[in-house]
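Right, one structure below, let's go through it.
In this view, the complex is presented without one of its protein chains, the others remaining in place.
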Amino acid sequence: MSVKQSRGDFRSDNVAMVEPSIMAALVAANTGTQPPYGADEVSAELDARFSEMFGAPCRVFPVATGTAANALALAACLRSFGGVFCHEGAHIRLSEGGAVTAFSAGGSLLPLPGAGGMFDAAALAAGLEGAGIGNTQRAQPDAVSVTQVTERGRVYAPEVLAGIGALAKQKGLHFHLDGARFANALARLGCGPAEITTKIGVDILSFGATKNGAMSADAIVVFKPELVEPLRFLLRRAGQTWSKMRFAAVQLLAYVEGGLWLKLAAQANAQATRLSRGLAAIPGVELLEQVDANIIFAKLPPATIDRLIAENFHFYRRAEDTIRLVCRYDCPAEAVDGLLEVAKG
Amino acid sequence: MSVKQSRGDFRSDNVAMVEPSIMAALVAANTGTQPPYGADEVSAELDARFSEMFGAPCRVFPVATGTAANALALAACLRSFGGVFCHEGAHIRLSEGGAVTAFSAGGSLLPLPGAGGMFDAAALAAGLEGAGIGNTQRAQPDAVSVTQVTERGRVYAPEVLAGIGALAKQKGLHFHLDGARFANALARLGCGPAEITTKIGVDILSFGATKNGAMSADAIVVFKPELVEPLRFLLRRAGQTWSKMRFAAVQLLAYVEGGLWLKLAAQANAQATRLSRGLAAIPGVELLEQVDANIIFAKLPPATIDRLIAENFHFYRRAEDTIRLVCRYDCPAEAVDGLLEVAKG
Amino acid sequence: MSVKQSRGDFRSDNVAMVEPSIMAALVAANTGTQPPYGADEVSAELDARFSEMFGAPCRVFPVATGTAANALALAACLRSFGGVFCHEGAHIRLSEGGAVTAFSAGGSLLPLPGAGGMFDAAALAAGLEGAGIGNTQRAQPDAVSVTQVTERGRVYAPEVLAGIGALAKQKGLHFHLDGARFANALARLGCGPAEITTKIGVDILSFGATKNGAMSADAIVVFKPELVEPLRFLLRRAGQTWSKMRFAAVQLLAYVEGGLWLKLAAQANAQATRLSRGLAAIPGVELLEQVDANIIFAKLPPATIDRLIAENFHFYRRAEDTIRLVCRYDCPAEAVDGLLEVAKG
Partner (left out) sequence: MSVKQSRGDFRSDNVAMVEPSIMAALVAANTGTQPPYGADEVSAELDARFSEMFGAPCRVFPVATGTAANALALAACLRSFGGVFCHEGAHIRLSEGGAVTAFSAGGSLLPLPGAGGMFDAAALAAGLEGAGIGNTQRAQPDAVSVTQVTERGRVYAPEVLAGIGALAKQKGLHFHLDGARFANALARLGCGPAEITTKIGVDILSFGATKNGAMSADAIVVFKPELVEPLRFLLRRAGQTWSKMRFAAVQLLAYVEGGLWLKLAAQANAQATRLSRGLAAIPGVELLEQVDANIIFAKLPPATIDRLIAENFHFYRRAEDTIRLVCRYDCPAEAVDGLLEVAKG
């Protein structure tokens, strides 16, 4: 379905174009020869650039997809009989085809409950309580993973993450953050990347860029040194080590250059805020989650949803009367206005 | 090491730039929105285009690396207690970090001997003879894999591949071809892609493009329908299913458009032929393998190798007196001439 | 804790002795030499004996534990991206250390709800409905597993199993039955083994013997021929193929000889019936599940539980006021009487 036929494409932020300056950077990087597999001059800048950005030394490993970022980051954290606590609705648990289990050679997803796709230290403590630590019949907790922005479009408050981080450290769990929409969370919180990672105990981060303007580059950012060595080998055997790595690295450098990533995320969030407020003002329409970033879950009269579809707006219909709308960085204001107009009827 | 400082970069063909028309196609494809994970309009063209090209219906799955192509193609072929016959020096056996074993959950590499990185039907028959079929102590043969162009730079004659294919079919083995340098083989043989795939019984192909001008796109081409279903799931759980798949697909379409891929491979082969002939003419230099495509293994006086390094030529030194030289599609004639001049001393 | 110090050991049926006639058979079999790995004369009788018993041709593979039986039986049924429907409280899901996932190289447990540890065809249908068949983000259903006797001590009616079997067949799912307490179920139902296996579509059975009088022998009984070949190899690589297999086979033959297994199970069930009726008659005591076989879940006043412990009765305390009692084949009537007496206070 291409945009020419669509009055508004709200299916996901991954339907977007590559942001022009990132594409320009790819073109500009296409000169001369470079050694393969990350030994090139562009990749050499990644660690320094991200370490500065996160205010702590880190290693950066570009990968082609968010699933690869999550599954390999966690594979470096889990023993084959280990498990990772995550929200029961987490993408790693429901939407990645068992990648975490596959790459960790048998690791388990240990679900925790919580509203808005969020859990807190208390829920983690309860999970640890019931985990059967030391009992060989049960998977042993090795890590905890939070998604920020959550799958329900909510943004964790830094204090909540700090609470989880403190407990994780105390219990010897690796702390992973699935940041497929990391920039959208920062744009919402108005804080720096360190505030919700290095400063609150995150050990390893899935750094999303593709959903917010890149072409095919997310990254695993490793803050805990002991996770670097296994990850290097897991990445290679996973076929995630690009031979022309410079073209992954350059996407990531252009993405963060001059705060581009935060600007793009702010644009997406702003349109989602406008759209959600407009929808909330329509009689018969109900927002199912607080809209913290660029994802909206809304309940509408089925007839209204049918009309939006007939009028060539695109989104995911989750039920007869329920839809999910995602605003991307390049979502036109007209698309938002148009959808609201049709929804008002 | 960038080309400005180098008088000639012969380390590998993966040090090359993205071929300009492929980069242009990426830029041109960057318009509008498209559904993710291969449901886009560009990806939709892949199967038809490749089926026409191979003269048989096939399914095409883009992946980010050759390791992913090989390991996932073979994972679709192998049972966890299965094995794949390959040359003892095969890339899948020595250079991919155990990816085949990992993705096939325990599958084995069953090595066969042969000069030039090649084996034939007789060697495969001998391997089957000694494999202990039915013996639960031993891995059970499920597939055979050949590399064309081989790791030693040789190109299999179609008849030899046909012999392997016939035996594979007779013995119920899936037949995989690692075509990391598939175009270079075709350019050498002067035949069409079907001659060394569909017509001689290849079931699944690792179709290389990155080494020959693409940015980050190789593909798994599936000719045997039963392998498609498992592969779809293995790709997703492997994190190889790009969300913005159109940018992988467009690289592959541009790569084969108007025979570009064969033209680029012919350029690389031609420079390698010139280089190898020039080297062979130098007293004290010996070619260690017949040069069929774009890879040269040569024995030189150590002092000559030292001089080439001092003169800022780049290649892999395999031993005190042994080097590997690879000519890429954009290898300048001057680099070849320059190297020969310095080698002559 | 040995029986001399205990007035009654109700912790599990696996605390029991080896039934004397089974031990006698082991002693009697200890003569001469026999080839290893199941090629012996005793093992040779297994298939015929069980095929006759189940009224259908089957293959029998002895294993050392129930976990091995379940995990390897299901590993033969599951693709690495496959899943098996089971009750949310199933032993394979909660109590076997991830064995199914490990042996199936990534297979998933797909939980279904239901009272008494049982689910029915409707619950399976609902599970299939929501499984996302064809969706590469989700595990694909390959099998369904029921536990008979269930983990809650209930026994499925044959009609309910038949309903599950019919749906499994229609949907192309392998049907596995975890029969750790298979004999106790038959003793309860008063039917033959075929009634709840071959006649209702069971493809592969975990045949328990250890809990009901054997020393260290359960078995995988395969009714669907296509599962035999993979299982042979999975067993060997799992280290479950005994070199002196005759001593596993002889336990199984002695176990079923002359209906011994059903007699032993009937004894266990009878004591559990007496015990549960006696408990139910005590004011303040409540049975938490209908007692169909030899397992009792009961709610008692904490003081009563404390008294039983003080009086040297052994069982698992699941909560302050909740206990699980299991009667084994050799549970003395005095132990039951004694416990009831103390419980009455």
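Order as written gives the chain letters A, B and C; numbering starts at 1 within each chain.
Note that in this section contacts are C-beta pairs under 8 Å (C-beta built on N, C-alpha and C of every residue); 3 or more make two chains touch, one makes a residue touch a chain.
Not measured: the values here are computed from a predicted model.
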Q: List the shown chains that the missing chain touches in the full complex.
A: A, B, C
(Q) Given that one chain is not shown, which residue among C:Leu94, C:Ala238 or C:Leu287 touches it? (A) C:Ala238
Q) Thinking of the whole complex, not just what is shown, which of C:Asn30, C:Gln170 or C:Gln290 touches the missing chain? A) C:Asn30
Q. Which subunit B residues would touch the chain omitted from the figure, given the whole complex?
A. 80-81, 94-98, 101-102, 105-106, 108, 136-139
(Q) Just checking the interface: what residues of subunit A touch the absent partner chain? (A) 79-81, 105-106, 136-137, 140, 230, 232-237, 241
Q. In the whole complex, what residues of subunit C lie against the chain that is missing from view?
A. 1-4, 6, 9, 11-12, 14-18, 20, 23, 26-27, 30-36, 41, 63-69, 71-72, 96-99, 102, 210-211, 215-216, 233, 236-244, 247-248, 328
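Quick note on the criterion: only the chains that are shown with their structure count from here on.
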Q. So that we know how the chains sit together, what is the shape of their touch graph: line, ring, star, complete or other?
A. complete
Q.
Since subunit A and subunit B are copies of the same chain sequence, what is the angle of the rotation superposing the Cα atoms of one on the other, rounded to the nearest 5°?
A. 180
Q: Check the residue numbers that subunit A and subunit C use where they touch, and answer same if over half are used by both copies, otherwise different.
A: same
Q) Roughly how far is subunit A from subunit B, going centre to centre by Cα mean, in whole Å? A) 33
(Q) How many angstrom lie between the centres of subunit A and subunit C, each centre taken as the mean Cα position? (A) 43
**Q.** Residues of subunit C engaged with two or more neighbouring chains
**A.** 80-81, 105-106, 136-137
